[in-house]
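Just one protein chain is left out here, and the rest sit where they should.
So, subunit A:
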Amino acid sequence: MAALFKARKALGLCLSCRSFSALAELPETHQLLRQTCRDFADRELTPIAGKLDKEHAFPKKQIQDLGAMGVMAIEVPEELGGAGMDYLAYSLAMEEISRGCASTGVVVSVNNSLYIGPILKNGTEEQKQQWITPFTTGEKVGCFGLSEPGNGSDAGAASTVAQQDGEDWVLNGTKAWITNSWDASATIVFATTDKKLKHKGISAFLIPMPHPGLSLGKKEDKLGIKASSTANIIMEDCRIPLGNMLGPRGAGFKIAMQTLDSGRIGIAAQALGIAQASLDCAADYALKRVAFGAPIGKLQAIQFKLADMGVALESARLLTWKAALLRDSKQPFTKEAAMAKLAASEAATFCAHQAIQVLGGMGYVTDMPAERHYRDARITEIYEGTSEIQRLVIAGQILKEYQ
């Protein structure tokens, strides 16, 4: 018994040794991946990000290119058309893509974590072939329909209903704030199948888009991430085959929560990208802008801002990597993922805010990207679990450790 315990402890130590060394220096494949995504972002995304934002234009070609690289399905096994890599790789890719264009980042994240993620984990082999493989190439993207006009954080109160009618499910209800909606070819929708069971009576469904009975609300006019479409998905007697249920009946809430755990790592990485872009902008400006006879980077006031930005960013990054490494080694990661998302999103808004301050008047105009980073950063504290929900999740996990 003691020997078994020692062996298991040793294995845990081994895994965490691997984790720690990755925190200090990434494995070679991951370094190469990071560099490749960075080059792509620098050459293909950064130059057009401002235009995509102004025109609210979906980056169709760039998403296709990213699909060809395997970035739209990073964790999906190669047999299904994905890149067959891990969540650390996903975090690195997400950060670099978002650093170039935050809107493109969220399209990538929703496809990977929120759409493909739950199908990979809960789908039948047939469902994986049908609903994952076409979505690995960048030709098609998916979305995730959980939030409703009446409930965001209160996900257990899903008012969308699904009733069995012969060989079909019939869905009625509205989903709100759905990223990728206007550009998607499929969505996962969570609907109540057994109202009496409350949150244990919610099930997950796969709906192709477009589809009879499914319509889209107007595109929301957002503060930031304007190149990604956000709208309501309205289902009116929307009929889908029985085989379109994802996972067991009543497992919907659990699937949603598990999915969001992983999605948090993707959004944390997106926030890191925005924070890094803000820091890059501010530091570059501080070295060039001359005031009081020298570049403003010589002034303590500016230096302290850059230092605070750096610390917030680097600590959030380490939390994100740790959450990814824990998930990759199949250890519990709920607490760390929530911490990463909380830290990274608050770092993004902080860095973007300070970047505008460093740039002064130039930070307020569209000639410089600082104002776009400020607008893009704000949503990271809200979607995929508000900062308040993250705090509840973290506190819950911490208290569990002491019971």
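In this text, a residue touches a chain if its C-beta (ideal position, glycine included) is under 8 Å from a C-beta of that chain, and two chains touch if they have at least 3 such contacts; residues count from 1.
Everything that follows uses one rule, which is that contacts and distances are computed from a predicted model.
Only one chain is not pictured, and the protein name UniProt records for it, out of "Small ribosomal subunit protein uS9m", "Exosome complex component RRP46", "Electron transfer flavoprotein subunit beta" or "Proteasome 20S subunit alpha 8", is "Electron transfer flavoprotein subunit beta".
For the chain missing from the display, the contacting residue among A:L45, A:I63 or A:A89 is A:A89, taking the whole complex into account. Counting the whole complex, the residues of subunit A in touch with the unshown chain are 28-29, 31-33, 35-36, 39-40, 42, 65, 68-71, 74, 78, 83-85, 89, 93.
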